[in-house]
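Structure, as structure tokens:
One chain of protein is taken out of this complex; the other chains stay put.
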């Protein structure tokens, strides 16, 4: 088993990893930026190193200082969490070069899956159904030609993309040129890679993803699916649930099977997620995330599996602690992301100092959070304050429990998404289940537009 | 189903009841004392009434104002929580007289079980094994006579007692007279009932209790046992776990069977607990608590049953939502009570204003708490700040998870029991399991004595 | 702590503040916090402007507030439904010290509410038939 893990992250996921490590008897090393000095992830780790000032490029992405902290402290592994360096194949390689175990899949798998067009081609070869689309486009002319063949509406996507950035829906030929230019500029700005490809737009799909785990012995299991269709207009997830509701048993099984064969095709190790668009019984592979995801807790509570612990075990060279047939699905879980954002201002991030913090608790409620009253939310990082998970014997019970938990979620000092999430819990369409990814936009249009 | 419940309590249990009611679609009415005006239980209820000033006799025990609040608000039921009016048979009767459903067992059952000597006699008749002992003692002379027959060491107990008050261990005849006087005075002061009885002292027993539930259709189930042997010198529980470790399967089964027959003997309805002293394979009935208990969450998480919801359902005239054979035991759970107390000053309660509150969370951790940074802890009430529950697949996992959770429990402004609980999680004897009720005294002797 | 003692301390703090030329003076000790802040010159009582001896300065807002007569607030002791007396006492009415202003009906019992001292009713905070909680302000009376 590993002895000491450097946690190359901050916020709630740093705490999550810290817990999993400590429960395994593994020491932890935190890194932090100057404005994060008072953060809980710094206080709860066994050691901590400041690695730079606030801006991410100089701290949480500062590979030399992070590696140096790992080596000085005698860590034998690095857990990247999500975001930051989690899907940076080069970082995973450098870790290996310095004798550090990167807690994640192999660098070449990260690289292949991180390039969306490459991943899609790879999955296509593995007979995983993918959205009809192109490879990397040479220029806007190629895009015009391809879009005509795919038939409008189509979707432009950055091959290095993520988090909804570098993505544009194009409904008519006249929109394509402008969309190409702006998507390319956005991708260039965000990922330093402006390459785009084109896909047929699937109308009103659901976003359903399958959690997989693979160990170094070739064992691969899935840990069920998650429905993440309640997304902000930017396609960032806001509310997730497991299992997906209103899904035909055959479709569910197909998703699981596809995910397993996809993971096997790339000899996947560690925790990963295959994201699909689902429209009726049609299933299209979108992308694979080669990291632990924000919404992993809902899979944990319904399947009673500690995914971060499995990641650490796998990285330690241990086999998976369970087989596929050991897994059962116990009820239903919902996660709401409580972000420091103003839903009425198009989810503009809100910086500030938190006052009056009260987070929910009790039977069937799990909270993953790093906040406390007095915490200053720096402007540099993502706006996630807390993940509230409600677990119930049925979906209805989970919804009611979440409603009650959100009523108890009091965070003063910044705008949050708590009230919006609560409105969703009381919405008839959401309660009926099976909403598509445009749900929130339609639901919260008045709130989101600020009127 | 009930429509509106007045919650005749405060603190974490008031929040617990509020949640259960809201999840059932039932409205809630909070009551509060003047110093509790800013409490979360007041903020989260649908309505709230101040019923008096800080001292409990004038607020949380102020029956006229509490009943009046229930009637004015149109509540159809009262949930007493634990403590305060929870085991007050007269209050339960008055509720009925005013057309309010008291969420608990029938008044006559509360009365019978509340009088320890009567309860013991009743249980003896129901062939429940009880500690050898006497009925109510007429005077100290009777005590001297009875003690000689029982053989020393013996234990003096107040028949109206609870929470370790009015209890005295007597090891030699010479100690009896003084012990009698002080126990009587303590009982008189605390319960307005100075009557005492005598029991044979069971040396180094464990405190194991069985959770039962009975509905109005005559169905009675047990929800497993809890080991509450880690107690303060005052015999107040500090750490509990479910199931009990190091217990012979036959003894465990016997405890469950005895609990079921005891509950059936009194036609028990609602949630209740039968407390036993266990020494080796010997099992002695101590008392029955006719209410929900502080430590109920550990039974909830290992059996996946919402006990407070069952209470409400039963009071609504619904049958139990499950049968005995539906229950499974899923792993192991431990609860630590984080009290505002100074373990180095014999657990003296600490009043003050809380600063710097951070409570743990994440996988397998449940927190029941009403605290937040800035909360003033009034001197009038019990010192419970938070119940931290860690759940794991095994006892070892639960202990490690608790250790990690306690490391994350930061409460500034008052002394707490968190560090002491953490030391227990790291103690070899505790880790081995099956400690007796004198464990903590021996364990923490240096800390407790203040040296 | 005794309120007299607090006011005595505040008075001395105010004197000290004035005589040392301070704008603000704050002491916090064992949960008691006293802060005095001198009013800007323009707001000071005339006596201050004339340059009266520092010791005579009524130099804090708190002290100025005490020049007004404190109101006597009549509060509910019982949770119940308030029933105003008939004819109802209205704002401006002069009442005797034993005048029943209303009663609070609680569990069928009428609990009378009386003026604590003779004076003038300056505010009626409740309406007839309203539910009231413990400590709720019902009437404000300016004592005669």
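In this document, chain identifiers A, B and C correspond to the written order of the chains, with residue numbering beginning at 1 in each.
Note that contacts are C-beta pairs under 8 Å (C-beta built on N, C-alpha and C of every residue); 3 or more make two chains touch, one makes a residue touch a chain.
Quantities reported herein were computed from a predicted structural model and do not represent experimental measurements.
Chemist: Thinking of the complex as a whole, which visible chains are touched by the chain that is not shown?
Modeler: It touches the following shown chains in the full complex: A, C.
Chemist: For the chain that's not shown, point to the residue among A:69, A:359 or A:435 touching it.
Modeler: A:69
Chemist: Taking the entire complex into account, which one of A:11, A:52 or A:133 touches the absent chain?
Modeler: Of the listed residues, the one touching the omitted chain is A:52.
Chemist: What chain A residues would touch the chain not displayed?
Modeler: Against the missing chain, chain A presents residues 34, 49-53, 59, 64-69, 71-73, 98.
Chemist: Taking the full complex into account, what residues of chain C touch the chain not shown?
Modeler: The list for chain C reads 9, 12-13, 16, 18-30, 38, 40-41, 54.
As a convention for this text, only the chains that are shown with their structure count from here on.
Chemist: Linking chains that touch, what shape results: line, ring, star, complete or other?
Modeler: Shape of the chain contacts: a line, open at both ends.
Chemist: Which chain is most central here if centres come from C-alpha coordinates alone?
Modeler: B
Chemist: Between chain B and chain C, what is the separation of their C-alpha centroids in Å?
Modeler: 44
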